[in-house]
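A short worksheet on the structure shown next.
Only one protein chain is missing; all other protein chains are in place.
Labels run A, B and C following the written order; every chain starts at residue 1.
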């Protein structure tokens, strides 16, 4: 069935023949394996270019920042899935990744879109704080939440935020989006009525948009990072199971609010 | 509902309070973000210890080797899923990961188990080739395929194999499992009746089992690596769609073998 | 970690003890197994009430209408996943379901929301066609596609549409949303500039919203229906594999647009 206009698939990422594999214009075996770190390779795959040392350092920092935060809901879902289906590690990883959605880890991409809107509105010479206020009001008027601010556990600023901003400074990448993220933080209390602080989901686009990493692949960063954390949890689950214990605890105080059958 | 014996969940990976996050006994913000590469962090998460430089180099090489090989079936499944459900990047990544199964990318773990069996049988002083022959015969007798040998495209040895073995030599990690993998390759023609050469799925455990990376997390390596490739493909799909073109092409020569309705 | 306000989980669907299982106020073993069809049970689970005979007939008709349409993209993704990971049937089903997104099968729910908006605007006495025009213009102004109109294969009205409308008439359920769906179809050419005909994704909410089935569970109908189709395809794949043949065909005319490695 023909859906859409194009009927010929195209790609610019990779091609291969019997003797070699090319990725983004480099010979996988000659130029990449053993020559390039996985982080640099991820950047090359996504952008088509090897990252600068500074860009790579920032990307590494974001991946490390978001990979692991204990038994969060998506890790629980993954460990319960593994306990029920231990033959299919890939299924348990997939179940965990499916929780990287708009509410939890997907906020990175939405926050990146918010910051890009502020940047475009301010232009080269505009006032970032003014532009931030305009955009935050616009999102609120459209009924959209402001993504990347506030955290259930870290009420003061999420400790990862300051560290990521420091790394960006040390790495010498552009700080424009860090400034935008802070401008948004400043205008939030007056517009939203709550003092919501930057969390890691906003800090990630704040530092990455100052590198060559593209907005449209931002949601990939928490997904890739969490995959590493999920694999560690599933390797632990395989020898020290907690999946069913989690589900037992989860329902200890469960309230049934439905009807009882007639006697 | 209580399933299994334990009712208290436990973990040794991470804990946190309002002000700090600890991972494997290190302070995430102070010791890890900006200080450690994502590859080293993956190794720390899985094993509980930072890898040696040689171990990290081998892990990087395996992740780079297996992350991308063009529009393989799991990438096609992922791009088709994204075309149908573009709001949910995480779903398209999950669909791609679900294809990391026993036939395609899961062979790394099974090959790792084969090699471990050979290693244990040979012990310190035994002949690897003899042990390899015994174990391959045993697996064949039990009706199990020999995982990690043969490739649909790379009929001679998959070019990634030699490169991974070179990297392991350069990195100075143990070559015991490389020797075992080659011993298995040597005995296969006589036992299986086909000259199947080592492919990348066998080369990965061959080099990684010579490091501290544990057998039980081996299947995580192709899963993490492919996640990076999938994210790149989905970032491409977002601007240059091929998902529906792939599905159109896939059925151009489809044969319907069922009944026709009565007129 | 506490996310959100509530810390006590609640449910009104089911409870159980060692000797019995209650679902929606009925005893599963005494009142339901062997007494009620799976379609009636689905309705009971979702709404808390057994459906009337007419409501059940319409729900059956929608489930039958959308369960199967050959090797569509999500079925291809599912069969490729099964070919790669045959040990995990659940993973292949999940991969297929992940393609029930906003572009393909999720349109049922969005079309349901469109129709509800028209219904609310028209109120009891209003003109449906006028209300339809207002709402379609509003959606277009907000940059939203009109879901459930047009089909890549069925250029005239999708043949399932008329049949579903007939069934609703025969079943005696409310035709208000059928009328709304047809009003939307009438106003589309003048507003959108294309003569897009009602497809099955709009016909499903058109008939179901005339029953007790709730808007918020509408996307569940294509998901449940397709699961039946996917299981049939995977049972076929297990004995007559086509997954890898599909992926081979898909890339026969693949164009590589990237760079070549230097020599």
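Simple rule for what comes next: a residue touches a chain if its C-beta (ideal position, glycine included) is under 8 Å from a C-beta of that chain, and two chains touch if they have at least 3 such contacts.
All values reported here derive from a predicted model rather than from experimental measurement.
The chain not displayed here makes contact, within the full complex, with A, B, C.
For the chain missing from the display, the contacting residue among A:53, A:156 or A:250 is A:250, taking the whole complex into account. Residue positions on chain B in contact with the hidden chain: 1-4, 8-15, 20, 22, 24-27, 30-31, 48, 70, 72-73, 85, 87-88, 90-91, 94, 152-153, 250-251, 253-261, in rising order.
Counting over the whole complex, chain C has residues 1-4, 6-21, 23, 28-30, 32-34, 36-39, 41-42, 45-46, 57, 59-61, 63-65, 67-71, 83, 88-91, 93-95, 97-101, 106, 109, 153-156, 159-160, 162-164, 166-167, 170, 214, 216-217, 219-220, 223-225, 227-229, 231-236, 238-242, 244-249, 251 touching the chain that is not drawn. On the side of chain A, the interface with the absent chain consists of residues 70-74, 76-78, 80-81, 83-88, 91-92, 94-95, 98-106, 243-244, 246-247, 249-254, using the contact rule stated above.
As a convention for this text, only the chains that are shown with their structure count from here on.
The centroid of the Cα atoms in chain A and the matching centroid in chain C are 29 Å apart.
In terms of their C-alpha centroids, the spacing between chain A and chain B amounts to 23 Å.
Residue positions of chain B touching 2 or more other chains: 70-71, 83, 88, 91, 94-95, 98-101, 106, 244, 246-247, 249, 251.
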